[in-house]
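A single protein chain has been omitted; all remaining protein chains appear in their positions.
First chain written, first letter: the chains are A, B and C, and each begins at residue 1.
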Amino acid sequence: MANKSILVIGGGISGLTTALEAAEVGYEVYLVEKNPYLGGRVAQMHHYFPKLCPPNCGLEINFKRLRGNPRIKFFTCAEVEQISGQKGDFDVTVKVNPRYVKPECTACGECVAVCPAERANTFNYGLDNTKAVYLPHPFAFPLKYVIDRDACADGCRKCVEACKYNAIDLDMEVETVHLKVGAIVYATGWQPYDATKISYYGFGRHKNVITNVMLERLAVPNGPTGGRIVRPSDGKEPETIAFVQCAGSRDENHQPYCSQVCCLASLKHITYIRENNPNAKIYVFYIDIRALGKYEDFYTKVANDENVIFIKGKVGEITEDPATGDLTLETEDQGAGQVVQQTVNLVVLATGMAPSVTAVPAELAVVDAGGFVISDIAQTGIGGAGCAHKPMEVSASVRDATAAALKAVQAVVGGGK
Amino acid sequence: MTKKQAVYFCTGCGLGEALDIPALVKVAKSEFKIQDVKEHPFLCGPEGVALIKKDIEAGVNTVSIAACSERVCYDVFNFGPSIIVERIPLRERVAWVQEPGDEDTNMMAEDYVRMGLSRAKVTELPEPFLVENPSKTILVVGGGLAGMTAALEAAKAGYDVVLVEKEAQLGGWAGKVYKLPPLVEPFTDLAENNIPALAKAIEDNPRIKVYTGATMESIAGGPGVFNAKIKHGGGTAEEKVGAIVLATGARPYDPKKLTYLGYGKTNVVTHAEVEEMAKNGKLKEVKRVAFIQCAGSRDPEHLPYCSAACCVETLKQAVYLKEFNPDAQVYIFYKDIRATGKYEYFYKAVQQTGAVFIKTEIPGVQVLEDGGKLAVAGKDIILGEDVTIGDLDLVVLANGMQTNAAFGEEVVLEDAEAEAAAAKEEEAAVKLDQIIKSNMLNLVYRQGPEMPALKYGFPDSHFICFPYETRRTGIYAAGVVRATMQVPAAIEDATGAALKAIQCVEAVARGEAVHPRSGDISYPEFNMNRCTQCKRCTEECPFGAINEDEKANPLPERTRCRRCGTCMGACPERIISFKNYSVPMIGGMAKSIEVPEEEEEKPRILIFACENDAIPALDMAGIGRMKYSAWVRVIPLRCLGSLNLVWISDAMSSGIDGVMLLGCRHGEDYQCHFIKGSELAEIRLSKVSETLDRLGLESERCRFHQVSIMDYYRIPKLIEDFVAKIDELGPNPMKGF
Amino acid sequence: MAYTFYPGCASEATGKASFISFEAVVKALDIDCHGEIPDWNCCGATLVANAIGDFAQQAIAARNLALAEKEGKDILVACSSCYLNLAWTNEKMKTDPDFKSQINEALGAGGLSYNASLQVRHLIDVLVNEIGLDKIRERTIKPLEGLKVACYSGCQTVRALRRPDFDDVEYPVMLDRLVEALGATAVPFPMAARCCGGSQQFTNPELIYDLTGKILDCAAENGADVIVTPCPMCALNTDAFQQKIAKLKNKEYNMPVLFVTQLMGVAFDLKPKDLALQYNIVSPYQKLAKYGVKK
Partner (left out) sequence: MTAANNQASRYDPAFANELYSIENGHYIKQCMQCGLCVVTCPARHLMDLQPRKYFKAIQAGDRDRVLKANTPWLCTSCNLCTVRCPRGIPIIDVMHGMKLYLAQKQGVKSAPGALFSKTFFDVMLKRGRQWEAWLTQMYFLKAGPSAIKDALKMMDVAQPMVLKRRLPLAPAKTIKGKSQLKKIYEKAAALAKEGH
């Protein structure tokens, strides 16, 4: 008999949605997330466009739905290792990596106080550090600490001694879980395109060239700067900022597709900066502004701000003045019909979405040249949802993930083709 | 059910050190007469849980856990559906935000214990509202691409579907096109129009019943029990359905309004006309063609929004022209080419046909007649000069779209209008939903016959995280009726809407609420004896869940209810309550707060906070060990819409010095998960000022703040500011009376 | 790894020093590269395609590939322009079946064919990735301590395959690593892969003055003692035009331009004749004196 449970890989907004929507119909769902917390990429965002509301608001509702739904079982620190079988009858091996912190953790935080070691804070894109034992972020769900063993000092057991609840086990080992499911949805999301690959923009060489995702962390009150948008080089508030659109998108040397969200994301980032600094002057260098549907209203709103200047022209070179850390962008201003040099304090690269790399079994699912999972879940039992499926914004991801839930249901009831 | 209460105090996580636990135990034992009161150093650990379970085996059925917030350890403290669990959040809301060992800290903890126990004393286990033989059939209104997709996808998942299309044939707009834009990799080749195939699949599917040439005469009832009357073939068919997908599509923007772009001149046509020409083979003779993008769209004088699909549609039609006539030359006047995502590949493919793209300002191009031919003149922005493309056989206006939901008169509810006028004099009034009589659903709802409209007439939804959020429970809008979108998006949207409809019928069958309180089985009960027919509950319900009879008695449609409690907050007679959430229950919590005598100089401030955003934010303040005033006591509400003013007047008359409301942002970009809850609460609060003044109390003693979940770092400051204000005002003169 | 050598036309004239020092370095490092492609012809440089089109030029370049295939060894190229033409033609032969059959049809007219079995490798690539920096470090007898070098890879060196497979196409680093293995210091040099103006000396001399001038300025501003390059065209423009540009800009550069193999020869303490420094226009002797180099 066909197995009617559904596996969702990835616990970001898409994965949570697919899992919850299917479970609220009445299906049993397994959710596998590689991070020590659920929420994925959106948990790192300051605001959503166009309403400029915090992602944690919607995540909180989803976690509430999850807490109240006995049909979902989720794993954090977990990765799918192997998939075999076929639609309606998959065998899945899940590797659960050690968190080194047991479920008994009460999140009291005593361990952090005694921990002597530090690690780069990946949640903040390395913009600051945490202790080796850390809470991934204040809203982390589940609210449990985790240890980065690579960062621990040799033989250090200070956290173990400090924990009153005996919740730390430094010898924890990888566990393997075997699941039997009828359908599998990849909702592994996206990662920012690696900006160092666009070498002429100088990311990694010039300190004050940052990416759009880093700007999110700078803007958020619980980020590395407490919500102050400042330059990495000197901590000063930038007065002039340039946005470089299509940094790695619509580019056959990088990602040939349009990432669909970067225009709106930059417009949103402009609102952060303008709120931060009423004098800030902003330049946006673009090929086409792609604000579909009602997002046009948001574009209009930002475009009406006289401190924001839109220049059609893809940025070529970005050079740094080592003395000031200021940056000069060279672009063809097509409206003016000439090459312009614009010097600014901070450059934000609107890097696009690359699908998150996952071990998708080629014999069972279809992956396109860009790495997106495109097979029809109803037909093959395996497919993608959200940004693992194609580049898109949050509300489209939720829509896609909801559709994927129905496709998964069809796969397990045998209603697909 | 006979209650057997027990209370458990956790002394872990610093609670034991920060609080005088014996004093708290005393509150439970002496004030609440509870015998089973235990403490444990690690209550959420296996031993602690075993301790509770042992008591449950011995007959305890109402468990109060004085430890951490309900947002954590939810799983370890879940003892099954027959056990009431109340959480007293001493950790996040007392010990972690106050000075340990302080007298005021302990008073605060004691009050939280009182509030928790008084609530536990009266709350009851809810029982689900179950309708008899709920229908699990999905009604899809609209037989275009989105509607057909929703119907077929729901049927494939095993559900019966009724599909209603007003025209004689299925297909809608998509049925009339020659071909569809690329739908699959590599996104460079046009897709054959699959509408006939879809129609065939629908015809062949025994689960789908199709009514063509049919419209909705009326829809009454609610999820699981909708009674849909379908006007069809001169008569009326009746169907009992469980949930509805609204997929009535959009229509092209009226080209008659585009005379400034030459419409009216011979051979100036719209996208739709080109489709027809393609189908009839009339493009063979067409050699030189100009497309004008954003004809009406992105134009404040016409459609301020972007119609989303026109760029790709034009690219598609450019391919037609080449297909029919390889010598055809296409010029595209555009503002931005919005071929998003993988349609970038299509854009490139169309460029490879030799189409010329001219970036220009759209109101600004001119269409001229030029000796029997047409010419388009405008500025080529990126060539930096004026251009005129002449000798054109055809000029195509990419004329965008408008939702079908936007056509029709606006509903005016007579009495509501009068009331609104009266309320206006009082300044604050609940804004009524805009409902346009578009003749699509014809709901027999007291609030009007269609879905409430958002900006530009698009019906639900407004949410980013929950695009299927809807203000009419069980009715999900999908496709271009809901928002402008490209073809693949419409297909996904319809599939998602089908899932939501299915989910709704399953939830109704289980007696559960749908989003956002999914799984909640509690529901409001009306004590009709005391009803004064004031109609506030029917007017204020954000989901249109309550009808009225002729005498203005409320007729709650239970399966439409979303359990937010807005009706409970609205009711001046307090006749509406849930088993586990009621006016007396929350009032009782407020009253259980011990108000010190004036001389003690210990003011008390009561905070009513939204449990969706403000409460998590307060928890975050706790996790961040932020400190705030020890005078405050927080009571969570399902939604501030459930705030009943009697709580405020009771609190004031019992000597509480100030009341603070923490709700979600409202207005155009509202964040309230129940649409209007926080807005209603603020309006209600403004109405209470008068009463307060009458009592000789300063209305500044009540304050409303819009906060988001991320405002946790700001909340301590808001509290401090309010405390300072109360200090300035001095003690509540009602104290001690 | 064994190679057949493609010297290129410059090896017989403007880039003679490159050829001579190359042979010496090959010997010193014991690289298995003991012969030229028999009867090799001009690759077409940057100019032939202008006169006959890309395809015909690539057919001409492919003659060399076909001749080399008979030797059965990969091709080692020291000249960047030659590398560009040969490597790109080779790449297309490997990846584009239509192109391959067309080229083979053309080669067939001369009784040749090429099965695309070879790799075309640039000298720098082979030195860094095959021979290895360790071996070069080991062979260095006179570490060039204190010598500040602007490593001018040149544009065509790194862009041949239009992919960053062998080095970053914009900000190459291999030459820097190589020079550092010799004990010298590679100064920051953002113009490392920027154009010198190429072969426009007669057709658009202003362009050479302008672009080469910028490169010289950049090297000078970053404190370089010498410029090092593998490319004969880069060397020609920066060396032979240096005086003229200096005069035009009213500046003094005195910036010797060495082929990378010449610099290696210095560090390897090879014989003066092997260094071929007598061909340099801007005299390098003063800057190299402390490493034992005499006229």
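We adopt the following convention: contacts are C-beta pairs under 8 Å (C-beta built on N, C-alpha and C of every residue); 3 or more make two chains touch, one makes a residue touch a chain.
Only a predicted model underlies this, so the values are computations on that prediction, with no experimental measurement involved.
K.L.:
Among the chains you can see, which ones touch the chain that has been omitted?
P.N.:
The omitted chain makes contact with A, B, C across the full complex.
K.L.:
For the chain that's not shown, point to the residue among C:32, C:105 or C:145 touching it.
P.N.:
C:105
K.L.:
Using the touch definition up top, pick the residue from C:84, C:120 or C:216 that touches the left-out chain.
P.N.:
Of the candidates C:84, C:120 or C:216, C:84 is in touch with the missing chain.
K.L.:
Sort through A:216, A:296, A:332 or A:368 and give me the one touching the missing partner chain.
P.N.:
In the complete complex, the chain left out is touched by residue A:332.
K.L.:
Of C:100, C:139, C:159 or C:287, which one is in contact with the hidden chain?
P.N.:
If we include the chain that is not displayed, C:159 is the one touching it.
K.L.:
Going by the contact rule already stated, which one of B:211, B:305 or B:331 would touch the omitted chain in the full complex?
P.N.:
B:331
K.L.:
Please identify, in ascending order, the residues of chain A that touch the omitted chain?
P.N.:
200, 246, 250-254, 287, 312-317, 330-332, 334, 339
K.L.:
For chain B, which positions touch the chain that isn't shown here?
P.N.:
Those residues of chain B that touch the unshown chain are 329, 331, 337, 347-348, 351-354, 356-357, 359, 370, 375, 380, 382-383, 387-391.
K.L.:
In the complete complex, the non-displayed chain touches which residues of chain C?
P.N.:
9-10, 12-14, 16, 39-42, 44-60, 62-63, 84, 102-103, 105-112, 155-156, 159, 162, 169-170, 193-195, 197-207, 210-211, 236, 240-241, 243-244, 278-281
FYI, only the chains that are shown with their structure count from here on.
K.L.:
If you average the CA atoms of chain A and of chain B, how many Å lie between those two points?
P.N.:
That gives a centre separation of 24 Å.
K.L.:
Roughly how far is chain B from chain C, centre to centre by C-alpha average, rounded to an integer in Å?
P.N.:
66
K.L.:
Quick check on the complex: what are the chain A residues that touch chain C?
P.N.:
199-200, 205, 319
K.L.:
Considering only the defined contacts, which chain B positions touch chain A in the complex?
P.N.:
These residues of chain B touch chain A: 12-14, 41-42, 44-46, 68, 71-75, 153-158, 185, 298, 304-308, 336-345, 359, 381-382, 384, 455-456, 458, 462-468, 483-486, 489, 492-493, 495-496, 498-500, 502-503, 506-507, 510, 514-516, 518-520, 612-613, 616, 620, 623-624, 664-665, 669, 671, 673, 708-710, 712-713.
K.L.:
Across the complex, what residues on chain A touch chain B?
P.N.:
13, 20-21, 24-26, 48, 50-62, 64-65, 67-69, 104, 106-108, 138-139, 142-143, 164-165, 220-222, 250, 256-260, 288-297, 300, 312, 334-335, 337, 368, 374, 378, 390-392, 394-396, 398-400, 402-403, 405-407, 409-410, 413, 415-416
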